[in-house]
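Let me begin by presenting the structure, written as structure tokens, before commenting on it.
The other protein chains are all here in position, but one chain of the complex has been omitted.
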Amino acid sequence: MPEYMLRRIMMLAPVLLITSFISYALICLCPGDPARLVLEAQLQGTPSQAQVNDFRADHGLNQPLMVQYVTWLKKAALGDLGKSLKSGDDVWDDYRARFVVSAKLFLAGELIAVLIALPLGIWSAVKANSIIDNILRVIALGGVSLPGFLFGMLLIYVCAVRLHLLPAIGYGKPANIVLPALTLGITGSMSLMRLTRTSLLEVLKLNYVRTARAKGLRERPVITRHVLRNALVPVITAIGMHFGHIVGGMAIIETLFAWPGLGMLLVDAASTRDIPVIQSFVLLGSAFFVGINLLIDLIYTLLDPRISYRAKEG
Amino acid sequence: MRKPLLEVKDLQIKFETKRGTIAVSDGVSFAIGENETLCLVGESGCGKSVVAVSIMGLLPAHARVAGEIRYREADLLQCSPGEWSRFRGREIAMIFEQPMSCLNPVISAGRQIAEAYAANNRCSKREALAEARRKLDEVGIPENCFVKFPHELSGGMQQRVMIAIALACRPNLLIADEPTAALDVTVQCQILELLHCLKDRYRMSMLLITHDLGVVAEMADTVGVMYAGTMMELSGVEDFFYRPGHPYSRALMNVVAGNALSPIRGSVPHLLEPVPGCPFHARCVDAVEQCRRARPQPRIVNGRMERCHHFTGDNSGRQLDQMVSSR
Amino acid sequence: MPKTVRIGAIIIICLLVVACLAPVLTPVNPLAVNMGEKLQGLSRQHPMGTDQLGRDVLSRVLYGARTSMAASFSVVIICLAVGIAIGCIAGFYGGVIDELLMRLVDIMMAFPPFILPIAITGILGPSLTNIIIALALTSWVGYARMVRSSVLTLKHLDFVAAAKAMGSSRSRIIREHIVPNAVHPLVVYAAFNASHTILAISGLSFIGLGAQPPTPEWGNMLSEACSFMGSSPYLFIFPGLMIMLTVLAFNLLGDGLRDYLDPRLGTEVDL
Partner (left out) sequence: MKRALTITSILLISILFICISVACKKEVSSSTQSAPQELTIAYGNDTDANSKNGVGDMLLKIFNSDRLVELVGDEVKPSLAESWDLKDNGQTIVFHLRKDVKFSDGTPFTADAVKFTYDRLKKFKLNQWTQIDRIASIEVNGPNTITFHIKPGQEGFIVLTAFAEYQSSIMSPNSTDPKGDPGAPLANLTGTGPWKVADYKKNQYTEFVPNPYYYGKKPTLDKVTVKYIPQAQARVLAIQSGSVDAVVDYYHGGSSYTPRNMLKTLQDQGFQVLKKELPMTVVLACNYKKAPWNNVEVRQGLNYAVNKDDVAALFDGWLTPAKTRMFSDLAPFIVESGEQEYPFNLDQAAKMFKEAGLTGDTKINLMAQGQNPDEVKLCELIKSQLAKTGLNVQLDVLESGLYSDRQKNGDWDLRVYYIGGPERRKYTRIAGRFDPDSAEFGPAGYFTSPELIPSLRKAVGSFNQEEREENFKVFYNKAKDLAGGVPLYYDAVFVVAKQNVKNIEYVSTEPRFDNVFIANK
């Protein structure tokens, strides 16, 4: 297994390298002169041409893109991602702080999603084609078609504006997390529930489940010991992939609920064209996502002994 | 005659699918006595496995079963799912073909055996594991395989694990569904020998499903021939081989004998469109007009049953010497 | 053909018709401001009421179908074209080309969802075109992988070998044999991709990174309606329903087609 993981990690290196290059090269897409943008932010005024030229020379912006990129990457590796054009803050510090904020919301939301999706998905699959199953399937189909922000708006309207039960927006008090987490959780649970159901149905059809029944096992241990363990592998993968949402994927919900996480930072940066923030965002986001994928693979090998075996064979 | 261990009477199994209803078993009846082996033979797709699985009560939800499956005193078809599950493993156990897919890939071999023991016996986990080790030894698997996962074992080993699982609770009836189909020839022999030996040791009855007449000759006391969901012939092994009655049985034996001149023409009819008359008439060399029109009813003569319009009970004139000699 | 496919297809066709015929169907110009009729509720003249500039919501909702359908179809078509091309090249030629293209796919998959679209629109400036480009840039990958794997399995099948033996040229084999056989999973994927695209576009428009006012777009209309949820709920009910309906239609179509085209589910009975 270590060999297999090592190989996986080695394969990541070029991917990370190129994603980082793409993150840096985004600056090329930028209409206008990045040097001018940075200077304007620093001086809070229009820079003169001489200032722009000096800045370019100082920061190596006259050099070819590759050279600039290497310099940037070296700095980034040491934790220096530059400063935000808008606020002048250190991007890395800001990113870390916001990451925690986003992670809280994500974990709360995902917990709700899992708590809804797993029991209902399993129930639905075990009672396949029953009335319950059909009702749940219709709800889930409707649910995956409901945009999260629309559901969030409705929740805000009902729970906050009408009933004054919970604060609609903001961050800081424990109650603040409830509505956005519910929005994420409930809308997220729908696809997870569908996945759980289909995955369970797939496994229920497999021969070894029949063997388990033939042993004389009751239905419950058949489901818990034999079906779930295998059926939940894709579900766990999906949950793992959801972790990628921490780094910006919840932008719309975060913006709606004014939750000051990474998504909102990204949207803010995008709407003010804060180039260093956007670059770091893409870089750190992809690094995190790649890391998450690696972790999923690791969990995979733990859950399914066949995987490392196959890798050895292959 | 002693009371049989398992008696299947007029078993009707239908599958309801999107494209219509399929009758996979149409009035199948047979009985297995204590310590007796019944072999079900037939081409693939004729409903052998479905009959076997129906005895275990493991048919998919869209199957409709009618008739009677009587195990000792109990009519299994009248049992609730919970009651039925009490028979499984403890009284009736089953070995499937393709052991690889029938073993849970993420649980070690030993644990899967222990689980079978624990499912039907009140015992601690430790006892179950100890019992599993004994069983493993009994089916001839080396000790170190106990912690291995199914994919780390060879096909023969996997099937031995399956057997160990099936025998974990000393069942009275063992159903083996093509236990050797996916294995190498040498391994096939070992497995059969093992089954044979274990059957004697445990004084089990056995329902063996196979399409290999060699296996039948070796193991069977009684032979049932199925075709398109119908039991065509049910006779003692001697009668079956020396005085094969049904034209389908004879055709089967011809194939085994390597008589290249007479492979069975055509293929098994599709069960969605039931044919009138004898299901085999389209392929039968002896088919007459009556075969096309009327469905033959089972006739029992001298303890052997056949469904054929030609059947009279006396088959001595139709011996197939060449077949016997080839064995 | 399952009922779900039919329902989904009918809704989508209706939406397409509405999108094409929006100018004929709508009673009023969706951009026509009339401050005298500001925020009027439902009436015969304005069946879905008017917004805060006195514009007819019905017209805007219908024109919104045009924006959404055009955008999602453009994304899907661009992705299909790119995905099929790259998938075929990778699968068929194999070797170094395959390796390179698949690494490219890996790289595109290394970006977490939503980051690239938001970053790209951030840099290029928010607009519907930029959002389409950004979404296409991130979602062609799935198509390419799918086509590649179809090609790989099909490549070894007999009829391709036969075609090769008969001296067909490579491009002809791709055109006549492989493309049609890889189509089934692709159609299902495209249906789901279309539903995702509509969700993404409306979501990004909702936070101001997508279609810009006064373009009638559902996500846009929703974000405007946000402020008037209490006093004029119809402002968000109708565009909200339209988004749901459209996404649902594509999901139904995708689900239904998957069940219908997936051969595994047909053989539920094993004899």
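Residue numbering begins at 1 within each chain, and the chains themselves are lettered A, B and C in the order written.
The rule is simple: contacts are C-beta pairs under 8 Å (C-beta built on N, C-alpha and C of every residue); 3 or more make two chains touch, one makes a residue touch a chain.
Remember, predicted model here, so these are calculated numbers, not experimental data.
Kindly name the visible chains that come into contact with the excluded chain.
Answer for the hidden chain's contacts among shown chains: A, C.
Based on the whole complex, identify which of C:47, C:94 or C:213 touches the chain you can't see.
Considering the complete complex, C:213 is the one touching the chain left out.
Would you mind spotting which of A:11, A:66, A:138 or A:161 touches the chain that isn't drawn?
Checking each option in A:11, A:66, A:138 or A:161, the one touching the absent chain turns out to be A:161.
Looking at C:42, C:152, C:183 or C:226, which makes contact with the chain not pictured?
Residue touching the chain left out of view: C:226.
What chain C residues would touch the chain not displayed?
31-33, 35-36, 38, 52-53, 125-126, 208, 212-214, 223-224, 226-228, 230-231
Residue by residue, what part of chain A touches the chain that was omitted?
These residues of chain A touch the chain that is not shown: 32, 37, 40, 43-46, 88-89, 103-104, 107-108, 111, 156, 160-161, 164, 166-174, 176-177, 255, 257-258, 260, 268, 270-274, 299, 302-303, 305.
Here, only the chains that are shown with their structure count from here on.
With chain centres taken as the means of their Cα atoms, state the distance from chain A to chain B in Å.
Comparing mean C-alpha positions, chain B is 52 Å from chain A.
Could you check chain A for residues that touch two or more other chains and list them?
Counting only residues that touch two or more other chains, chain A contributes none.
Hunt down the residues of chain C that sit against at least two other chains at once, touch-wise.
Not one residue of chain C touches more than one other chain, so the list is empty.
In the complex formed with chain A, which residues of chain C make contact?
For chain C paired with chain A, touching residues are 103, 106-107, 110-116, 118-126, 195, 199, 202-204, 206-209, 219, 222, 226, 229-230, 236, 240, 243-245, 247-248, 251-252, 255.
Flag every residue of chain A that touches chain B in the complex, lowest number first.
Its residues touching chain B are 128-129, 206-208, 210-219, 221, 225-226, 229-230, 303-306, 309.
Write out the stretch or stretches of chain B touching chain A in their complex.
53, 56, 58, 61, 81-82, 85-90, 93-94, 96, 98, 101-107, 115-116, 119-120, 149, 151-152, 162, 165-166, 168-169
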